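Omission of a single protein chain aside, the complex is shown with its protein chains in their original locations.
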Amino acid sequence: MKTLADLKKIREKAQEEMKLRGSNVRIKIVVGMGTSGIAMGAREVMKAFLEEISQRNLTDVLVTQTGEKGLSSLEPVVDVIEEGKDKVTYGNMTPEKVRKVVVEHIVNGRAVSDYIVSTGS
Amino acid sequence: MYQEIFSKYTPTRDNLIYILHDIQDSHPQHYISEEAVQAVSDYLSLPANHIYGVLTFYSMYSTTPRGKYIIRLCESPHCYIRGSENILRKLKNTLNVSIGNTSKDGLFTLELCACLGVCGNAPVMMINDDVYGDLTEDKVDDILAKLREVK
Partner (left out) sequence: MSLKRIDLLICCGSGCVSAGALKIKDKIQSILTDKGLLQEINIIETGCMGPCDYGPVMVVYPEGVFYKKVTVEDAEELVEEHFIKGRPVKRLMLQDEEKQLLSTQKDIPFYQKQVKVALANCGYIDPESLDEYIALGGYEALGNILTGMTTEQTIELVIKSGLRGRGGGGFPTGMKWKFASSSKSDQKYIICNGDEGDPGAFMDRSLLEGDPHRVLEGMMIAAYAIGASKGFFYIRAEYPLAIKRIKHAIEQAKEAGLMGTGIFGTKFSFDAEVRTGAGAFVCGEETALIHSIEGLRGHPTPKPPFPSDKGLWGKPSVVNNVETLANLPTIFLKGAEWFATMGTETSKGTKVFALTGDVKNTGLVEVPMGITLREMIFDVGGGIVGDKGFKAVQLGGPSGGCLTSEHLDVPVDYETLKAKGAMMGSGGVIVMNDTNCMVSIAKFFLDFSVEESCGKCSPCRIGLKQMLDIMERITSGNGKEGDIEELVQLGGAIKELSLCGLGQTAPNPVLSTIRYFRHEYEAHIKDHACATSVCLDLMHFMIDKAKCIGCSLCARKCPVSCISGSKEEKYTIHQTDCVKCGTCMEVCPVKAISKVPVMHDEVKASREARKKQLESEE
């Protein structure tokens, strides 16, 4: 490290590694991981999100989890929460659908209406 | 036997404290013998009385053999307010030693020390390099029993 610019480069990379603790998050993806969610494959869904986000190097997207949401028949359920927009809830998710949601919704900003079960808070 | 330690330090006076730490730590009985003082004196070209002067000034050094485990019970006001007296009595009774002495099996030496800086979890003690907090008499039994098993 010889210059302030070198320091800045390291900082940016390190911030990315610490984003779980940080505030620099544009979109939060919340996977419902109650017992029924897990039984219906929520873990695979979450894993798929993590992989997609990581492969595409989406630094401002956070994948997290929550408990049972009471939508058992629609499990696995996923919320996409974006600052300043209505929450979008997807149901009956699968790893394949995840890939589509990431491309369409997360990257291009168009919610995938086929999978939506509800919107708004 | 001291050569290995000496080789890590240049023979200057300011290394005295570290050399003494290393010698004491490497001795199974955690002390600095007369012979060691002589060796340090030769290596640093300092009179033995200077070395003894330093050695006796700092409370962590010992010129007499000690146990495998050195128990340092904090005697600062916090630990006192939170009941270190009871812990001291417990240690004395369990190990059958008085302060500054070593248990018959040669395992434990009981010492008192100034604040260990873990006051939020008083009373505390340090055994060699490990700190144990929120002590109760039962906990002391557990800790000593575990150390006895290590052998």
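By written order: A and B. Residues from 1 in each chain.
Going forward, contacts are C-beta pairs under 8 Å (C-beta built on N, C-alpha and C of every residue); 3 or more make two chains touch, one makes a residue touch a chain.
Owing to the predicted nature of the structure, the values given are computational and were not obtained by experimental measurement.
S.K.: Please output the residues of chain B touching the missing chain, sorted low to high.
M.R.: 12-18, 20-21, 53-54, 57-61, 72, 76-78, 80-81, 113-122, 124, 126, 129, 131-134
S.K.: At which residues does chain A meet the chain that is not included here?
M.R.: 1-4, 7, 10-11, 13-15, 17-18, 20-21, 25, 28, 31-35, 38, 43, 46-47, 50-51, 54-55, 62-68
Just so it is clear, only the chains that are shown with their structure count from here on.
S.K.: Between chain A and chain B, what distance separates the C-alpha centroids? Give it in angstrom.
M.R.: One centre to the other, that is 54 Å.
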